[in-house]
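Of the protein chains in this complex, one is absent; all others appear in place.
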Amino acid sequence: MEKTKVGVLGATGAVGQRFIQLLEGHPYFDVTELAASERSAGKPYREAVEGRWKLSADIPEYAREMVVKGCKADLDCELVFGALDSSVAGPIETAFAEAGYFVVSNSKNHRFDEDVPLMSAEVNPEHLKLLERQKTRGKIVTNSNCTIMGVTITLKPLLDKFGLEGVMLFSMQAISGAGYPGVPSMDIQGNVIPFIGGEEEKCEIEPLKVLGKLGEKGIENAPFKISSHCNRVPVYDGHTVCVSVKLKEKASVEEFKKAMAEFKGEPQKLKLPSAPERPIIVREEPDRPQPRLDLMEGKGMATTVGRVREDPLMDFKYVTLSHNTIRGAAGAAVLNAELMKARGLI
Amino acid sequence: MEKTKVGVLGATGAVGQRFIQLLEGHPYFDVTELAASERSAGKPYREAVEGRWKLSADIPEYAREMVVKGCKADLDCELVFGALDSSVAGPIETAFAEAGYFVVSNSKNHRFDEDVPLMSAEVNPEHLKLLERQKTRGKIVTNSNCTIMGVTITLKPLLDKFGLEGVMLFSMQAISGAGYPGVPSMDIQGNVIPFIGGEEEKCEIEPLKVLGKLGEKGIENAPFKISSHCNRVPVYDGHTVCVSVKLKEKASVEEFKKAMAEFKGEPQKLKLPSAPERPIIVREEPDRPQPRLDLMEGKGMATTVGRVREDPLMDFKYVTLSHNTIRGAAGAAVLNAELMKARGLI
Amino acid sequence: MEKTKVGVLGATGAVGQRFIQLLEGHPYFDVTELAASERSAGKPYREAVEGRWKLSADIPEYAREMVVKGCKADLDCELVFGALDSSVAGPIETAFAEAGYFVVSNSKNHRFDEDVPLMSAEVNPEHLKLLERQKTRGKIVTNSNCTIMGVTITLKPLLDKFGLEGVMLFSMQAISGAGYPGVPSMDIQGNVIPFIGGEEEKCEIEPLKVLGKLGEKGIENAPFKISSHCNRVPVYDGHTVCVSVKLKEKASVEEFKKAMAEFKGEPQKLKLPSAPERPIIVREEPDRPQPRLDLMEGKGMATTVGRVREDPLMDFKYVTLSHNTIRGAAGAAVLNAELMKARGLI
Partner (left out) sequence: MEKTKVGVLGATGAVGQRFIQLLEGHPYFDVTELAASERSAGKPYREAVEGRWKLSADIPEYAREMVVKGCKADLDCELVFGALDSSVAGPIETAFAEAGYFVVSNSKNHRFDEDVPLMSAEVNPEHLKLLERQKTRGKIVTNSNCTIMGVTITLKPLLDKFGLEGVMLFSMQAISGAGYPGVPSMDIQGNVIPFIGGEEEKCEIEPLKVLGKLGEKGIENAPFKISSHCNRVPVYDGHTVCVSVKLKEKASVEEFKKAMAEFKGEPQKLKLPSAPERPIIVREEPDRPQPRLDLMEGKGMATTVGRVREDPLMDFKYVTLSHNTIRGAAGAAVLNAELMKARGLI
């Protein structure tokens, strides 16, 4: 298989850095372009991120001396990964699509465009058919918000096996979710902030599109309701979400756990490079998952579930954890692109 | 009013320390006895808590040289505040009650004894009538678990005005709630632990007794269901709880907020020394309450509520914060004792 | 004594907020003006600091509705406290001094002006004589950097009793020292940053002026050398500094501790409102001082010293802690102003 040339839009930000890390030595993709704001354009990447590279491993060798470009649609590549801030991502991504590039984006701007799939590779690979309806030469694919990415994967087998009537979410989100410089330390040191702007709205609508059915007129949202409480906690990486669900059909705790533990999606069947062996790892210890211990399961691409038990008000409750900048952002986009490549779309 | 002589059982622990701090110069009570385990007995208090005094202000002068006694029911006082570990509190408190002492306890052991009130002074002062049914010479009064103390106060006006059908609780609890040495730093540093042993069970049943009606045969639990998710977060003091409620009757957001903001209980009417002016402070900022900013409202005795809004699945959702070792423990017990004193029970 | 009308320049920042808190109900001063950048000018104070008020107690009532003005020298007051960012403080303070105001500043800009005293009220009250040499109608008084404020107070009795040859400082500084938004949480969460821009330079020169002698030509720096290592740690408030000192004369550990414990300055003799009873509190426990436990000694105005012991390389070593935004900033400035008032300078 010939490698596809790819670029990263917003390469200097927190999610952009993850793309650069995850794409190092990738078997399908070859990073030929890094693009960012005009402030960074023209600088070698190492200089553009000086004092802003926040991953514990150093900048991959391949990227250090690459010269960062501006976000114009004249890059030498076929596909761009989108890690731009939502304040600018919309029109830039559109311009790239119009110019013929595949845009695999982590930004929220096009998530609800009628013909744009809001993809989670294990959950709704069939939504890629929407690409045929996009009028532009290039095509846009988005992935969902970091918080609900892992949650939605756990909801998929529940919806399929038992049906869902309602879902209550309560998140405890890591500081890296706000990017850099993001949350001031004076706000979160030894503290909890019970609010993240716009987050609850996303959590209550995005899973419905991801879990929706591809119909004549686009995606028909999954027919259940979600309520969410989103909180910021002093954790570096890893969003923990407590979930209570009301099912359509009865299930035992064992059936409930089994549905999640045995779930596999197309990325697993295709053995895509970034696909974790098991998308959902169900643990039995009473006090798991925990960010410290479970975050890097499946190289940060698995979702860990624990504390599955009955819920006195709804039917079941459990806790999920997934890595917000890998599974919840850059890793999810890379997996989407791998799926497109494996299907011959690119 | 003559001061009542009081003692503190479990005076060296985290809650015991709060009792000693809150009772300094108290207008109703005079601390004449400090009692703890045999290990501490015979030592001056300052020596007994050496390396274990964890409050930011120093040990109050009055207590420094008091000699700690063992927990035998021969103390020179009329009332004892109970801050013992639940592994030993039960029989000790019973012994004190049998010997004629009032026992105002923060320990969980007697909370569900049929004739023992589970008190929250603003919520169920009428439950004090249960004391008449206690057969012992002395009487036992308990207060509820630290997590649901503040929550229950917010539920009281909702139950009275609109009725409650269901309550969903998600807690983010401070490390001081586990006492000292409590949670190892390696477990909670930059981490979240989605489990606290026994806590969810307490959260799902205690509010129902506190909010229950005094009937012929004791307390009839309030007739609604609670589901809870309890989490430990790296916050020193202050339990934050996200709450979703289903009401019996319709209400507007404004009515909902007003019910809480205007709520006053008997401690406010009697102007008891530890009573906050307003038991519930409703804030309008989008990102409050926060432990860092709101914890000490009403000297740690007020509950702060924020983010009141509609809930797509239930009816309303909001966030509460209260101080777990003041409002949720020692302060609540002191307020209960003040109420008993004001009513002439002691 | 008639109260002096005062204003606060930079009233919306972290240090400005402390001024507003510390000046509430002050017996000498009456806050008649709040000033800040043009962005805030014209707004009620509560609105100007919305989302930026970071003290755990709420905004004092007196300040909530005061209308913030710009930093022009036409304020209705006699003295201004300076809490401006150093990027703008210099010319603004000069303008106020020229217009006849007393300027009692926490900013660094004028600290090394020849005729401007770099004051620590307990250490060098005689430096106030420098004011006579200032040519402007009004006068400027500065206080030192937050990190070395407490350290310098501990060095004063050592210098006086034993003489100093060299001082080695290692700081562990709180995040509030960087103001708001200041240090990004992604930088300091569970981390140490061994660098604070410009801090080591200040730590190595400012104490020498504070401890210097008033001579014909101004202040003659104290004749010893300082080396400093400055670090940022994930602590909210309170700078901890490890100190090793080389003395000119021999001393025993007991003499060394006694010199610090017995030290009192003019603020103590004059019983100034903000003066702690003892400027230096020497503790004997092996593991003190600690920010959590000792920060608020003397209402945040005392410096706590612990672990005094011999040093194998120099002569003695010890640990100091003081509150960086109270003793190290706003509180120090208020104390300086109190001293000026008590001396009849204002």
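All chains are identified by letter, namely A, B and C, in their written order; residue positions are counted from 1 within each chain.
Note that in this section contacts are C-beta pairs under 8 Å (C-beta built on N, C-alpha and C of every residue); 3 or more make two chains touch, one makes a residue touch a chain.
Just so it is clear, the model here is predicted, and its values are computed rather than measured.
Enquirer: May I ask which residue of C:40, C:290 or C:336 touches the chain that does not appear here?
Expert: Of the listed residues, the one touching the omitted chain is C:290.
Enquirer: Can you tell me which of B:125, B:194 or B:234 touches the chain that was removed from the display?
Expert: B:234
Enquirer: Have a look at C:240, C:274 or C:303 and name the one touching the chain we're not showing.
Expert: Touching the chain that is not displayed is residue C:240.
Enquirer: Using the document's definition of touch, tell me which of B:118, B:175, B:230 or B:295 contacts the absent chain.
Expert: Of the listed residues, the one touching the omitted chain is B:175.
Enquirer: Across the whole complex, list the residues on subunit B that are touched by the chain not included here.
Expert: 14, 54, 175-176, 180-190, 234, 236
Enquirer: List every residue of subunit A that touches the chain not included in the displayed model.
Expert: 50-51, 53-54, 56-57, 189-190, 236, 285, 287, 292-296
Enquirer: Considering the entire assembly, which residues of subunit C contact the chain that has been omitted?
Expert: Interface residues of subunit C facing the absent chain: 166-168, 170, 172, 187, 189-195, 197, 204, 225-227, 229, 231, 233-236, 240, 242, 244, 286-292, 306-307, 311-314, 317, 319.
Keep this in mind: only the chains that are shown with their structure count from here on.
Enquirer: Mind checking subunit B against subunit C and telling me if their interface is mostly the same residue numbers on each side, over half, or mostly different?
Expert: same
Enquirer: Which chain would you call central, comparing Cα centres to the global Cα centre?
Expert: Looking at where each chain's C-alpha mean falls, the closest to the middle is B.
Enquirer: Taking the mean of the C-alpha atoms as each chain's centre, how many Å separate subunit B from subunit C?
Expert: Chain centres of subunit B and subunit C, defined by C-alpha means, are spaced 40 Å apart.
Enquirer: Considering subunit C alone, which of its residues make contact with at least two other chains?
Expert: If we look for residues of subunit C contacting two or more partner chains, we find 54, 189-190, 236.
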